[in-house]
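Here's the structure, in structure tokens; my notes come after.
Of the protein chains in this complex, one is absent; all others appear in place.
Just so it is clear, A, B and C label the chains in written order, and each chain counts residues from 1 on its own.
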């Protein structure tokens, strides 16, 4: 049994990590920290964990030795405290945005300030196994992924890896859990319920992760918050560099995902679930990807869906951990989702 | 008081027409027909009308004389029976798609079959007052509008009228009432609830109405069904023919909508309602339009929101009727929407 | 035109009052106050009012003379400042709970502290026209109603007025707008969405208003928060003092509500809207009431539905104002609700 710990265990990503790791057959959760809930049982923050464990939150200052330490703190907190957070940990997985971008210039352009320790950026592997499986094997510094970036990266991967994208316009529909666990005027239920809110019509920060991972083709990305708690769904309008027919598209998608345990191609001729649908992915590490070719033009519309807290955060982190530890990468990630839901 | 009648009064558009016309100060509803509910009170189909009127559905074969007759039947039914439906009516407003497209070729390309009476297409005015106010004044044949087409037409109008659109990619988010009142496997609540369904990733029929009204620039339009009953919201990514700065954009939008009683420009710096939000438009004839300029490119993202049954159907039809009858065009359309909702 | 003003105009009840009063044909809104939004347009708090008025929020300290002043402040604020709030107002309608209970002992038992000015309690008429129509005519001090109390009072009135209730057990299902406009951990969308939360399994404060208005029969009242923004629906299990057959029940309900312009009896044999349904009442001043007799016992189940912000708050307040001013009591309250919604 590998010893794992979570620093910042009371938020949504921390809770999902705890849920996955408590059910993982090869690890033991030795610690979950929370400043505000130190000493309290985990179910005070995560009511679904009631009866699942006797573990209580520990204060964030007493970090126990662990084989893998996950950090799920707020923006900038990992970078500000990296040495202490890494001390005593065989490996570190940071779920924040602090170490996702390798290039300091891109970081500054995206987050509006220079990175506090740019020389450390290169230590981290971007924790999306579909893109960095080899580098993750045995890695000791891994960054988690942006949820919306992941929905887009997996949608565009089959075409981008062959340089087939001339331009892409992507609209991502997201749930309310993306904004985290802190209430705000905008997250107040009477306001947020039933919303179709142009949260980021332009300039979403995750766009930088797509550019880093897939290359710098022109990408226009919008994020719209809709009535949903978990889930992210991308509609990617791709203008290809050359005409692609249905058969070639099938080939490209199959080639990209044939060996991926967590990516499914969803493209049916009929039924209510013809294309990826995020609701049936809640709790899973799956990414569903499909496509439709516009008969009237060369445009290809690629659809993708994930659970933003699963494949878009904790799921990919656990899958990365499996690779880091040399375990089968599907261990602990066998939940396949509910339907109806 | 003008006498108005509704043929096909038991569906969603018919119900919204009834609600609006029963509250209209200048008209009297003399008849609402329904084949399946003939003889039954209106509230059997529209429970919100309980206690509002003593009118009962009449059989569809006995059409009473009326100053304006609205037809809200299924696809193809108006075209198949136009003379009878128009007989005894001072003016006709057809809410189906039968007479929206003036060009028979465009109709056939869109609906997959030749129009049954192409020579009659030219008789009808497209019933969007923001585009055809003058022609609607005194018109006796008017077609209703496509709901998604309306969300897109009003979003793109300020740029399209000046030939400023090189290419547009539009994603429309829609509610379940768009699919009408008949249950199906796909509309079954456990299936449809919480869905983010790529209903028409390519090739939505309403695209033809945009092309007709705004011109044939390259337009890629997707429709996604989300958790919502009423409402349509468009996110239109416009690649302009030349760079447009913030000030010029404000000027274009103000010029387009300055005198429009039902279009509001919504573009705030903060708050949860910075951009158009369809939920607060339920029951109204309003269209909210806003825009965001992408700092990193020339792209302009235009956002619009309507009630698909209001401005996208019955509301525009009543506004058109007001113009047809020489009434103030806002009569009977003074509901401003609810918040919170 | 009567001059009306709203003190505390930025909350949910204040916003609904503004919406109703701005559309009321016989009144002019001269003022709406807000401490935090003074000087800002009304649509900063109530986006549905955008374009509806040029009025801006005024600071709460400069109260303009008004024929009727509505007060929609927080618990205890009206009682603490009654003289100032009443000064310069022909009549006062207070929407808080401060003056709903006439008996100081009942107030203290309910709110856990003595009333600050118990001698003033008797000045106020309880603002539910269905119970106090005569006293409201010409009244100058009126209290608003509790929303859940109203759902229960109207459900039980037909039986209670004849002393036919031996015991009642009432479960009220409520929406998130009941908790007001301030965000909290419990109102955070990812937490509140889809909830079935035993908000007050026992001891809801509104129970005291039912006891005051209908008498002190044993009443057990629970409040459950469900996925809904607006609306309250009561399921009242009544154990009658004697057996009541279907015909007698119909007679009792018809007698109670025959002349009520805003109460509808809803009891159908088939269809999806056989009994009261709150969603179609959003925005209205309607209360729908229905009943079912348990074949297997003497129990009668009475169902009622209202919009908590309408008949349960601002709607009843405007109806009361109409009576106070000698207007037709339905003026300004003619919105009949949307369907589908």
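Just so we're on the same page, contacts are C-beta pairs under 8 Å (C-beta built on N, C-alpha and C of every residue); 3 or more make two chains touch, one makes a residue touch a chain.
The model shown is predicted, which means the values in this text are computed figures rather than measured ones.
Among C:82, C:249 or C:341, only C:341 touches the chain that is left out of the view.
Considering the whole complex, the residue from C:87, C:294 or C:328 that touches the absent chain is C:294. For the chain missing from the display, the contacting residue among C:26, C:81, C:171 or C:248 is C:171, taking the whole complex into account. For the chain left out of this panel, the touching residue among B:51, B:181 or B:261 is B:181.
Although one chain is not drawn, its touching partners on chain B can still be listed: residues 12, 175-177, 181-185, 187-190, 192-194, 227, 229. In the full complex, chain A touches the omitted chain through residues 12, 15, 19, 23, 44, 46-52, 177, 229-230, 264, 266, 271, 273, 277, 280, 282-283, 334-341. Residue-level contact of chain C with the missing chain is found at 169, 171, 173, 185-186, 190-192, 194-198, 201-203, 218, 220, 222, 224, 226-228, 231, 233, 235, 237, 271-272, 274-279, 290, 292-297, 299, 301, 303, 305, 340-341.
The rule is short, and it goes like this: only the chains that are shown with their structure count from here on.
Look at where the CA atoms of chain B average out and do the same for chain C: the two points lie 35 Å apart. Centre-to-centre, using mean CA coordinates, chain A is 45 Å away from chain C.
Residues of chain A found to touch two or more other chains are 185, 190, 192, 194, 227.
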